[in-house]
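A protein chain is absent from this complex, but the other protein chains hold their places.
What follows is subunit A.
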Amino acid sequence: MSELTIFVLQAESTFSEEEEEKLQIAFSLEKQDLHLVLEAISFILEQAVYHNLKPASLQQQLQNIHLDEDKAEAFASAWAAAGQDTIEKFRQRVLTPQKLETIGWQLNLQMAESMQAKLKSPQAVLELGVSNEDSKNLKKVFVEFSHQELFDFYNKLETIQAQLDSLT
């Protein structure tokens, strides 16, 4: 039971056909029964996440609904091990389709261009990797900044930081 619980906790998404078959064999369950067990475990864990239950509290609640003691204990120990991480993962979930994933940058010293010789102007290029929930590819957004532009951008970031600080 506790192994299955940990499986469910660690699974990012639902099990694939192959995985389900493997589980069926491992636990000698029929397909119907396996589904039932997995759904039950998922539900219990979702509730635990929603209410931010402590392991002891979870165990108590399960015993209250007359679940076997050893099974309740299995839940509690799995929850104690991976509960906090799971809650944190849910906390970080965003509803917007696009999320900033990667940040890269390059600092260049531009020496000349077709319109101007002998420049020596520093330019920064910021590469922002934005993920899109639908496509799974990272969209790379390239933005160029001069010294002044980057400085202005930084000041805006500082303003955001000040807002974040005022929340705590």
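FYI, a contact is a pair of C-beta atoms (placed from the backbone, for glycine too) under 8 Å apart; a residue touches a chain by one contact, two chains touch by 3 or more; residues count from 1.
Everything below uses one rule, namely that contacts and distances are computed from a predicted model.
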| item | value |
| --- | --- |
| Omitted chain, identified by the protein name its UniProt record gives, among "COMM domain-containing protein 5", "Phosphatidylinositol N-acetylglucosaminyltransferase subunit P", "Acyl-coenzyme A oxidase" or "ALA-interacting subunit" | "COMM domain-containing protein 5" |
| Residues of subunit A (touch criterion as defined above) contacting the omitted chain | 46, 49-52, 87, 90-96, 98-101, 103, 105, 107, 109, 113-118, 120, 122, 124-126, 128, 130, 141-147, 149-151, 153-154, 156-158, 160-161, 163-164, 167 |
